[in-house]
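Missing here is one protein chain; the remaining ones are kept as they sit in the complex.
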Amino acid sequence: MQIQTKAVNGVLTLSLDEKRLDSKLAVGFKDKVGELIASGNRLIVFNLSAVDFIDSSGIGCLVTCLKLMGPKGKITIWGLKPPVESMFKLTRMDRVFTLCSTEEQALQAVNS
Amino acid sequence: MQIQTKAVNGVLTLSLDEKRLDSKLAVGFKDKVGELIASGNRLIVFNLSAVDFIDSSGIGCLVTCLKLMGPKGKITIWGLKPPVESMFKLTRMDRVFTLCSTEEQALQAVNS
Amino acid sequence: MNQVSLTIDSRPENVPLVGACAKEIAGQSFSIDKLSEIEQALVETVNNCIEHAYCGSEDRQITIKYALSKDRLFVEITDQGKGLDPQCLKKLTAELDYNPSDIDCLPEGGFGLNVINSCMDEVNYRREDGKNHWSLTKFVVPLT
Partner (left out) sequence: MNQVSLTIDSRPENVPLVGACAKEIAGQSFSIDKLSEIEQALVETVNNCIEHAYCGSEDRQITIKYALSKDRLFVEITDQGKGLDPQCLKKLTAELDYNPSDIDCLPEGGFGLNVINSCMDEVNYRREDGKNHWSLTKFVVPLT
């Protein structure tokens, strides 16, 4: 799995370098992000701008990450292509994650 | 079939707006270009920059066009993507058609 | 009518192919948005076959039959795995009803059937000859 990580001022920025966040990627994704959460990260900004397709197990992964972080955790997501954004809406997860258009907005939202 | 035509100073410029020049397109292509040749065109510059894939019937179409024009006919072609250029080489048709990188070169070559 | 049949080993890496074929076959008949919905429904259906009917075994087969006619794309997905508890079919049309603020109780799964149903115009399941058959239909001009 290709993922780029960067930590700035207590915010972890994750850029997923994959076209699909699906059942094939799910386990590796949970392991990798799970580690980063175990090491103390609680504010995450996901860049999904490379992702053309997400399935329900991909959505499930993001929920797992949120739960792993506990009550202090927050995830904002930016760069959603139309089919990816649709999946957040269909699963009603657009009410759980803050979806943003730009990295700037996502950074602002995760800190607010 | 999507094809744009332009005639300037006795040179017919044809831009094929299709991703594939293959057996499905072949008949329509020969009919259309055949008409343009029947109406007197003898110098043709083909823009294939939209074409990702050509098969041997696509190559065959271009040969048919050349033959239809007779001894005064000339075809230059530009904008070949790597797989398309490979097919001209594999069929040795790079010796028959003048292959160019730019429209400018193709216009120059057809007039020379 | 144009018919295409695809048989894949039940491996997650083969799932993208199922959507890619649908887009190739039906690309001229549907908008990009509708094609994405079709892809989404097919992926969720095949994921379920792998995960639930085959319990993750990677050496079983799944057959996907595509039939494109003027007015619809019909897709039938068949596996030879274990059958579905008919109760589960309620999930096709059930509301996804959870409290978005109650993080501990957020669902990490259970969206698949709901998504399939939302993305297609008709969804049917039948068990026949020891096989599971999922029939998915998308109309070129959707029913109103």
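For reference, chains read A, B and C in written order, and residue numbers begin at 1 within each chain.
We adopt the following convention: contacts are C-beta pairs under 8 Å (C-beta built on N, C-alpha and C of every residue); 3 or more make two chains touch, one makes a residue touch a chain.
Note that this is a predicted model, so its numbers are computed, not measured.
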Displayed chains contacting the withheld chain: B, C
Those residues of subunit B which, in the complete complex, touch the missing chain: 20, 22-24, 53, 55-57, 59-60, 63-64, 66-67, 70-71, 73, 82-83, 86-87, 90-93, 95-96
Touch list for subunit C against the chain that is not drawn: 2-9, 11, 13-14, 16-17, 20-21, 24-25
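As a working rule, only the chains that are shown with their structure count from here on.
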Mean-CA-position distance for subunit C and subunit A (Å): 25
